[in-house]
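Here you go, one structure.
Heads up, this is only part of the complex; the chains shown haven't been moved.
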Amino acid sequence: MKPCKRIEIVIETPMVPALIAVFKELDIPGYSLIPEVRGSGDRGVRRADELSGQSSNSLVLVACDDMVKIERLLEAVRPLLARSGGICLLSDAQWLRH
Amino acid sequence: MSVFLSNLSSPPLLFFFLGVAAVLVRSDLEIPAQIAKSLSLYLLFAIGFKGGVAISESTIDATMLLTLLGAVTLSALIPVYTFVLLRRWFPLADAAAIAATYGSVSAVTFVTATGYLDMLGIQWSGYLVAAMALMESPAIIVGIVLYKYYGGQQRGAVQNVSWKALLREALFNGSVLLILGSMLIGWITGADGMQKVEPLVKDLFLGLLCLFLLDMGIVAARRFGDLPATKTTGSDGRSMRPLLLAAMLLPALNALVGLALAVLLGLSEGNALLLVVLAASASYIAVPAAMRLALPEANPGSYLTMSLAITFPLNLLVGIPAYHAAIRWLL
């Protein structure tokens, strides 16, 4: 087990390619993505029921143990969220080595 | 009058009402999301293929080319005057997004109008499908350019929007690509190809349109229910009235402009109605998706609600027969 950070990002689905481009740029190879997440926040209810995909969110989970990369990731995510909404949470975890 | 009634009592429209009713009585009736998406892909595929086959069977003439040119012009022009009209009542980004939304088209409104014509036995030409496909993109580009020009000076916004990504989104958007591609394939394979896919593309069309409109009724009614919330969440505390008014008046205005063009081009009754419907309808798939990327500062509570919850049902229920009556009166 090694200590790491869990980064959870909820962002609207059309912005996901932009987020993944950020991962590539920062050389973050690992993430998991849950599509078709509904939600509610400052910008109203998102029911994931529209054909444009506009009202659907995705939840992206990143485990990372490199604090420098994490800092950079947070910096890069902030303007994405500021423009189009969503949340980003950081928490502690232990990563099972295998 | 009878035309209104026969429109309202066609199975697809009645299923739209059923969807609305389900939301009103707070039923849990719901079409699963992936099915709804696939029904929409099916409609684009079917209408595109049919249009392509129709083109393959007709000769390319001046009216056709002029109509296509006119349609593209319409899609670029509508956003300009819409933006000018709206910018004093709406935040700049919202005005630009609404302009793009109304310059573009709603494929389902178009499809419903073709069903309406088929029901009445009125002819229409396959190249109108091409016109529809061509009208999706220009409005998006014009909308962004307008915002960049007027808004950019003030706030330096949008500068980090990649134009390449934007153009790609405008031109190769999933729905644009599917309809253009299906049209091309229909055009290449012609009557031979049609014979092979007819049971899917033609026979099931109206039945599946019923199911799709059932879903649209649910989605539109939910959005309509969100309207009061839209008002209070607006940080600027503006009233909803401009939004409601714009969503009702813009289709009428755009229909007039479309009507003028149809008369100018000397289109037949059926084709004229389709062109007017294209002008009057507003996008709720391609444009909203593009706007989230290019203009995230615009509030989808404005442009999406307007097009989906007000303009779309309005065109479906009243617009199509009203435009038809106007055309009959003119021609």
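Order of writing sets the chain letters: A and B. Residues in each chain are counted from 1.
We take it that contacts are C-beta pairs under 8 Å (C-beta built on N, C-alpha and C of every residue); 3 or more make two chains touch, one makes a residue touch a chain.
Note that the structure is a prediction, hence the values are computed from the model and not measured.
In terms of the labels on screen, the copy numbers for the complete complex are A x3, B x3.
We take it that only the chains that are shown with their structure count from here on.
Once the centre of each chain is set as its mean CA position, subunit A and subunit B turn out to be 32 Å apart. Those residues of subunit B lying in contact with subunit A across their complex are 30, 33, 36-37, 40, 218-219, 222, 226, 229-230, 233, 284-286, 288-289, 292-293, 296-297, 299-301, 304, 308.
Those residues of subunit A whose C-beta lies close enough to touch subunit B in the complex are 12, 14-15, 18, 36, 42-45, 47-56, 83-85.
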